[in-house]
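All protein chains of the complex are present and in place, except for one that has been dropped.
Presenting subunit A:
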Amino acid sequence: MSADEKILELVNVSKTFDRLQVLTDCNLRVNKGQTIVLIGPSGSGKSTLLRCINLLEPPTSGGVLFEGREITDDPRGADRLRRNIGMVFQNFELFQHLSAIENIMLAPMKVLGMSRKDAHDVGLELLRKVHIPERADHFPDELSGGQQQRVAIARALAMRPKIMLYDEPTSALDPEMIREVLDVMSDLSQEGMTSVCVTHEMGFARRAADRIIFMEEGRILENAPTEAFFGGDANARAQKFLSQILH
């Protein structure tokens, strides 16, 4: 991988909801160009950890450093931070009242002040990148799940993010549509897009990830290079989880 230039770091991040401890002292370092896959049983805190990165869930304690700068203390910095971090959701969350291309155009126009024409050009280019330029004028409810998720990826890319976060991007998809979404994600990783992905797709993890992180009960139990993780070096709990999901 590219030079070990750190782009994102979580330091002792903890999160409690009311009295429920969801994350405990999580440490994570993401280098530029890396693809990191987060795995673990449901309820282990993977999604919450992901949402701490762009402050959709502000950590209760600990710090998030983006490009070396502490971002957790600055509530007004959240909007600015999120421009640089793209996010893709399990349920796509395309804006229902906008067509595919309008979904992509909204943030560049309203946040970056891009002109309608320029935003349209960007939108078309990104739709080509995710292989559905012909669906530009379709509305979300006229698209398949796989197409919706690809538009959602294009929407996030329109802000030219420095990191992409994926929150179980294929969990809500029919099996035959998973591949088309994973392919887009793999291509992005190969082009050097820094990515953090929560997923259960072990094939994708093996293929695209540089490191695998295993979480359970709000703690990071394993953080290993992909080959080592799948090669049998993972700790006993992670091994057991792997054997459970690989049937």
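Just so we're on the same page, contacts are C-beta pairs under 8 Å (C-beta built on N, C-alpha and C of every residue); 3 or more make two chains touch, one makes a residue touch a chain; residues count from 1.
In the analysis below, contacts and distances are computed from a predicted model.
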item: Protein name, per the UniProt record, of whichever chain is missing from view ("cytochrome-c oxidase", "Arginine transport system permease protein ArtQ", "NAD(P)/FAD-dependent oxidoreductase" or "YcjO_2 protein"); value: "Arginine transport system permease protein ArtQ"
item: Residue in contact with the excluded chain [from A:Val11, A:Leu65 or A:Leu98]; value: A:Leu98
item: Candidates A:Val37, A:Leu143, A:Ala156 or A:Met193 - the one touching the absent chain; value: A:Ala156
item: Absent-chain contact - pick from A:Lys15, A:Lys32, A:Lys46 or A:Arg82; value: A:Arg82
item: In subunit A, positions touching the absent partner; value: 54, 56, 79-83, 85-87, 89, 91, 93-99, 106-107, 110-111, 137, 139, 155-156, 159
